[in-house]
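A single protein chain has been removed from this complex, and every other one stays in its place.
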Amino acid sequence: MKNRIHPVLIVITVLTFLFLLGPLVVIIGSALSDTSYLTFPPQGLTLHWFSNIFEVSAFTRTMGTSFMLAIGGTTISMLIGIPAAYALARYRIELPAFLGNVFVLPILIPEIVLGFSLMKSLASGFGLPIFIALLIGHALIVLPYTVRVVGASLNSFDFSIEEAAVSLGCTRIKAFFVVVIPNIRAGIIAGFILAFITSLNDVSISIFLTGPGVSTLPIQLLAHMEQFFDPTIASVSVLLMGVTVAVMAVVERTLGLTFLTK
Amino acid sequence: MSNRMRAWLIATPATLLVTIFLVLPVLATFATTFGDPKGPFATYSAFFNSRFRTTVLWRTMEVALVTTFISVAIGFVTAWVVARMPSHLKSLLIIAAVFPLLTGVVVRSFAWLVILGKNGVLNNFLLSIGVIAEPLSMLYTQGSVIVAMVYLFVPLMILTLVGVLEGIPQDLTDAAASLGATPTAAFRQVVLPMAVPGLIVGAVLVFTGSFTSYATPQLLGGEGQMMMGTFLYQRAMVTFDWVGASTIAAVMVVVTLATVLTMSRVARKLNPMAG
Partner (left out) sequence: MTQSLTLENISAHYGSTQVLEDLSLHIAEGELVSLLGSSGCGKTTTLRLVAGFLEPTAGTISLGDRDLTRLPAHARDIGLVFQTYALFPHLTVRDNVGFGLKQRKISTAELKTRVNTMIERVGLNELADRYPANLSGGQRQRVALARALVIDPPLLMFDEPLSNLDAKLRVDMRVEIRRLQQANGTTALYVTHDQEEAFSISDRVAIMKGGRIMQLDTPEVLYSKPSSAFVANFVGFDNMVEMEVVSDGGDVVQAQMAGGSLIDLPKSQFTVPSKNFLFAARPEGLSVVTDETAVGIPTTLGMRTYIGRAYQYHCETAAGTLLANGPQAQPFSLGQSAMLVPQPEQCCLLPNEV
């Protein structure tokens, strides 16, 4: 009696989920098609296009770059983001209120504007190596995720535990590592994952910072799509979807996926 | 060491990263737009006097607004149903919404290339059931851009709103019922007003996201459907008109910041729960 939902709403919901998942099915299907052009439903099944990925050096090279960037950029943002989140949560009175907003700026400023500005000042202005400029850009755009997600778990952290550790003879630094970090582990993992996936999928920053010889996978995909239209792109996409599945499995294991609606 | 000093010390590396690599470069970008010999605002008057440039701006606004409205409508209905599902089905549906969200923009836009193309899935399907005789050209239209953008942002809207709706305590709808409100009245008078602030926050995310998007209009809109993001890239990297690109950048920043600031103020005003 209480949970009756109007059938029209149910129909809309079913259609919405078909809309959400259908295109992904199309990609998987066309990656398996035994044709030299993209088509769905697949005609004949083959894994040829997956092996083809590894024969196109542009894909393997940019894939390597993308993973290195995602790991490197996320690690940098974690190393400086966790302390920042800690400072914001622990010293709420000592720090000015606007500081919290400063760390959200990389989301607030359109990424493409940021990419353009970084390109002008770093790559062009200071002549920084492309990979370093990319690394900085990626660390920057994922910083809001690390600060926010870690901050969320710090906000529910009871700092008297830390004081208890200090009263029992821990130094402050040691207390941070043996008491604070283990208790915000979930936030750190979640922050890392969100940051990693954001960096891996980024286009708007990378499009400006890639250059001769150094590119990322999404940029390479974009370029490839504009010239060729064969199932290799679909198989790379499936590969990237595999990464998403792996990431979701990790989230599910550590936090439960409902975490993402909070 | 005082707490204040310690706090600043810990927060310094992140603050420096943002200041040096975001605030300064973006300010530098703005600065170049005021350096025109014809006067500090010459680049802006050139921008707003150019029919082509303003068309791009209005088109971007239009696409972003339409995308936002559609995403909010679909997202709200879906979230409402999802929030009402028994818990294991609910987690399944949430997974189904998270999955596309975590999949990259390029991949998700690419799917629509395959679907909407001349020899695409949709055309083949329509031809085979005989609804059309000739393949339709659906790509590189405003419609194709909007469909792909809605596709990008609906999951975000669903997840945001499921959170919002689940945050409305059951006790409140029970209380409304005990006071004589029919389910429809309770929805209109309690659930909806309480969901509006969260809805606005979600809508702002969608609007700014689609307003500043690059990959989707690039792939599905092409030259003919140039939007602010693709326009900026074209000016910067194809014609190397950096001042022009900087002007576009400044307009984008102003529009997004103004939207975020006014709408978050509206959301806060509508949200007496915050005190």
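Which chain is which? They are A and B, in the order written, and residues in each are numbered from 1.
Simple rule for what comes next: a contact is a pair of C-beta atoms (placed from the backbone, for glycine too) under 8 Å apart; a residue touches a chain by one contact, two chains touch by 3 or more.
Keep in mind that this is a model prediction, so the values were computed, not measured.
S.K.: Can you say which of B:A7, B:L113 or B:A176 touches the chain missing from this structure?
M.R.: Touching the chain that is not displayed is residue B:A176.
S.K.: Given the full complex, what residues of subunit B touch the hidden partner chain?
M.R.: Those residues of subunit B that touch the unshown chain are 169, 171-172, 174-183, 185-186, 189-190, 193-194, 270-275.
In the analysis below, only the chains that are shown with their structure count from here on.
S.K.: Could you please state the distance in Å, as a whole number, between where the Cα atoms of subunit A are centred and where those of subunit B are centred?
M.R.: Taking the mean C-alpha position of each chain, the two centres sit 17 Å apart.
S.K.: Which of the residues in subunit A end up touching subunit B in this complex?
M.R.: 3, 5, 9-10, 12-13, 16-17, 19-21, 23-24, 26-27, 30, 37-40, 79-81, 83-84, 86-88, 90-91, 94-95, 99, 102-103, 105-106, 108-114, 116-122, 136-137, 139-140, 143, 147, 197, 200-201, 203-204, 207-208, 218, 221-222, 225, 229, 233-234, 237, 240-241, 244-245, 247-248, 257-258, 260-262
S.K.: Which subunit B residues qualify as touching subunit A in the complex?
M.R.: 3-4, 6-8, 10-11, 13-15, 17-19, 21-26, 28-29, 74, 77-78, 80-82, 84, 91, 93-100, 102-108, 110-115, 117, 119, 121, 151, 154-155, 158-160, 162-163, 166, 208, 211-212, 214-215, 218-219, 229, 232-233, 236-237, 242, 245-246, 249, 252-253, 256-257, 260
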